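A single protein chain has been omitted from the complex, and every remaining protein chain is retained in its original position.
Which chain is which? They are A, B and C, in the order written, and residues in each are numbered from 1.
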Amino acid sequence: MAKEYRTIRNDVALPYQWALGKTWTRFFDGLKEEQIWGTKCTHCSRTYVPARTFCPDCFTDRTEWVPVKPEGKIVSWTLVKATYHGQVKPPPYIIALIQLSGTDCGFHHFIGGVETENIKKLRQKLKKGAKVKAVWNPEKKADIYDIAYFAPVK
Amino acid sequence: MSKEEHRIVKGQVMVPYELALGRTWCHFFDCLKEEKIMGKKCRKCSRVLVPPRSFCPRCFEDMEEWVEVSQEGVVETWVYVNMPFFAQELKIPFISAQIRLDGSDSGFIHQIAGIDLSDFDKVRERVKLGDRVRAVWSTEKKGNILDIAYFEPVK
Amino acid sequence: MGKAVAIIGTGQTKHGRRSDVCYPDLVRESVTTALQDAGITLKDIDGVVLGTMPSMMEGVSSTHFYFAEAMGALNKPVMKVETCGSTGQSIGHCGYYWVASGMADIVLVVGSEKMSEGDGQATMTTVFDPFFQRTFAAGAPGVFTMQSMEWMYRFNIPEDKGREAAAMISVSNHDNAMDNPHAHIRVRVTMDEVKNARIITYPVRLLDVCPASDGACAVIFASEEKAKKICKKPAWIKGLGFRGEEFFYGESDKAIWMSATEAAKEAYKQAGIRNPLKELDVAEIYNPFTYQEMIFYECLGLCPRGEAPDYVLKGTFKKGGQLPCCPSGGTLCSNPIGATGLIRLAEAALQVTGKAGARQVGGAKLALSHAMGGVDQFNGVTIVGSKL
Partner (left out) sequence: MRRVAITHVAQSSGVESKESLMDFTYAINKEILDKAGLKREEVGCIIAGAADIFHSGLSCANAFDWDGIGAFLKEGSRAEESAFSFIYGCMRIMSGHFDTVLVTALVKGSENPDNDAITSFYGDPFYLRPVGLNESAVAAMQMRQYLERYGITEEQCAKVVVKNRGNALFNPYAHVKKRVSIKDVMDSERIYDPLKTLECSPKSDGVVAVLLASEKRARKLTGKPVWLTGYGSSMDHFIPGDRDLLNGQLKTAAARAYKMAGIRDPQKKIDVAEICEPYAFQELLWCEHLGICSEGQGGKLIDSGMTQMDGALPVNPSGGVLATNPYPARGLYRIAEAALQIKGQAGEHQVDKKVRTALAHSTHGFGGQCHSVVILSS
C-alpha cells in the first residue's frame, strides 16, 4: 500500500442499465442518422439541444421537435491535461461549449482536428465565436460519441 | 408499460477508495494475526464492544481499555445466503451469523462454516439459535476479517 | 410543537419497472401530479427538498443537480436530505421544519428511486462497512432475516405461527395493492402461494419480500395560513420523530429495536397519543419484509412485545380490522427506496383527507406513517391528522 499508515482498498463497482426515456431515445436515434434534434418550447420559444421532454424554464411539455444544424460557434472551451480515475479519454483533449445554430443554449462536446501542442495558436483558432462543425463517427452506436467531435471550419 | 419500452444504456462504474483503519482497528486486525479477538471496554457503561471502538457511541467517551474476548460464543441469529448478486465476496451458499462472543456485549458478524452447507434442511438441523460456535483461524493471515476463517459449531 | 404545518397536495408516479422514462422525467411526473393535486403552480413554491437513497443505486451523484428542472427547483432554494431507506420520512420532516421555521410558506418535497437502473442488493451491500461486516452481507434480505429470526427466538414465537402470520400479512398487502393504482405489484396471492414461494433467505420467501421499484413521490407542505387559504382539506402534521442506533449491526438489540420504539414515542408525545392502537385510524408502515412488519407493530406500540403474530392472526391490522395497516399495499408491493417513506406519508395524508379512493379507510382522522433505513439503523415516524 502506498500510504505510510494502514488503509484498506475499497473499490465500489456496480453495474447499471440506464433508461433513456422517449426523448433521449429519439435524440440518440437521430445522431445515428447524422441528425441533431432539439426541442422548441411553444411557450417561451427557446430551443434546447439535446432535445428535452419539457422546457426547463417553463416546466411545460408543450415542446416541438426541431432539427438542428450540426454547426455552430464556440462559446468557451478548455484544453484538458489533467488525469484522473475514470477519465473519458487520455489527455490532452479539448472540451467545448458550442452554441449550435438556431438554438438558445450551449452544447457540450469535444473539439478535434486541431493541434494541441501550441496553446497560443490554439487560442487563435478557437476564439469566441469561431465556427465549428460536427465530424461524425463512421461507426454509430446511437450515443453521444456518434458525433466524434466538432472541428473548426476554415 | 412494456409496450412503450425505450432504450436502455448499460454501463458499469468503479470508484476506488482507500479508507484509513485508524489506531483502534489496526490493533484489532494485528491481534487477529496472533489469533486473538480483542474488544474495547467502556469505563462508563462497562460494555465490551467487538469490533472495538475508539469511543463508546452511547457514552461518547474514549474507550481506552483493551479486553481479549473469548473465541467462543452463542449464535444470536443467522441467515443462510443462497442468492447471488454482483460483486459478492463469499461463495454461495454461506451462513452469515451474529455471534455474541463470551465476554462481549455486542453481536459480532461473521460466517458459520465447517459443516456441509449444500442442503439447507440439514443445515437447519445443525445450526440453531442459542448454539455455541467457536472461531476457526485461517492458516495464512492477512490482517483482515477473514483471518478468522469462520465459526464452527461446538460439538 | 411549533407552528402548524399541513400537507396540501401529494403526487405519485405509477411505481414499477419504469424503463419507459429517464430518471428526471420520472421525478417530474410526481411533481406535476402533486402541483395539480394542490391546485398550485411552481410559482407558489418557496423551496424544494429532494432525497433519494444516498447511494450509487442509479450511478449519478448528488441528484439534486440532475433533477433541478424536473423537480421545479430552478431559481429556488433547495435542500438535499437523505438517510438511507428512511429518506422518505427524513425529507418529509425537512419539509415540515422548513415551513415550521417560518423560512418558507410552501415547500415541495420530492423522493425518488429508479432501482431498475442499478443492482439493488449489490448497492445495499455497500451500506455495510468495508472493514468488518461487508464480507458477510447479503443485501437487505440477509439483514432482515437475521433480525426476524432473532425476534422470533427471543419471544419464543413458534416457527409455524410466525410463518402463518407473515403469510397473512403478505396476502393482505397484496389484496390492498389491488385497490392502489400506483402500486407496483398488483396480483392477489393465497396463503399457500406465500408459504410455498421460492426461498430467498430462509424463512423469508419471495412473497415475503418487496419488489425493486422505480417511482417518485412529491408532497407539498404549507403553513397554517396558506393551507387554510389553498386547501379545503389539509392533512395536519401532528407529530414526528427520528432516531438512529449504532452503525455496526449487532451492537444494539434489533429484536427490541430502540430506534423504532423511541421515534414512535416521540411522535406520539407530540401528537398527544397515549394508546396508538385505539387512537390511530390507519398506519402506513415501512414493510419491505412481512416478518419485519410484525416487529414494527411491537416497536410502534401497536401491540405488546412478542404478540404481533397473535394480533395479525386475529385480523387486527387487516382491512376492516381495528387498525388497518398499509391499505396502499405498502412497501411490500412498491419500494422505490428514496420515495418509499414519503409515499407512506402521502398515503397517510390521503387517508385523513378522505382522498384515498378505493383504498380509503372509512372515517380515518389520525394516521401514522413510518420508514426504516440503514442496516436496521434508523427509524422515522410522522403522524398526520384531519384536524388542526
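The criterion applied here is as follows: a contact is a pair of C-beta atoms (placed from the backbone, for glycine too) under 8 Å apart; a residue touches a chain by one contact, two chains touch by 3 or more.
It should be emphasised that the depicted structure is a prediction, and the values quoted were computed from it without experimental measurement.
Though it is not drawn, the left-out chain touches A, B, C in the full complex. Within the full complex, the residue among C:D20, C:D37 or C:E69 touching the omitted chain is C:E69.
The hidden chain makes contact, of the residues C:T123, C:T201 or C:Q292, with C:T123.
Which of C:C94, C:A138 or C:V204 touches the hidden chain is settled by the complete complex: it is C:C94. Within the full complex, the residue among C:G102, C:G272 or C:G357 touching the omitted chain is C:G102.
Residues of chain B in contact with the chain left out of this view: 9, 11, 13, 15-25, 53-55, 57-58, 60, 62. Interface residues of chain A facing the missing partner chain: 5, 7, 10, 12, 16, 18, 20, 24, 28, 48, 50, 56, 75-82, 84-89, 93, 95-97, 105-110, 119, 128, 143-145.
On the side of chain C, the interface with the absent chain consists of residues 1-3, 48, 53-57, 59-62, 64-69, 73-84, 90, 93-94, 96-98, 100-103, 123-124, 126-127, 129-130, 241-247, 258-259, 262, 266, 373-375, 377-378, using the contact rule stated above.
The rule we apply is simple: only the chains that are shown with their structure count from here on.
Measuring from the averaged C-alpha position of chain B to that of chain C gives a distance of 29 Å. Computed centre separation for the pair chain A/chain C is 39 angstrom, with centres defined by C-alpha atoms. For this pair, chain A with chain B, the centres built from the Cα atoms lie 46 Å apart. Shared interface positions of chain B, defined as residues touching 2 or more other chains, are 4, 6, 8, 11, 13, 15, 19, 21, 86-87. Residues of chain A in contact with at least two other chains: 8, 10, 12, 14-22. Residues 1, 3, 5-22, 25, 28, 85-86, 142-143 of chain A are the ones touching chain B in the complex. Of all the residues in chain A, the ones that touch chain C in their complex are 8, 10, 12, 14-24, 53-54, 56-57, 59.
Chain C makes touch with chain B in their complex at residues 14, 16-21, 56, 59, 119, 121-122, 125, 130-139, 141-142, 145-147, 149-150, 153, 199-202, 246-251.
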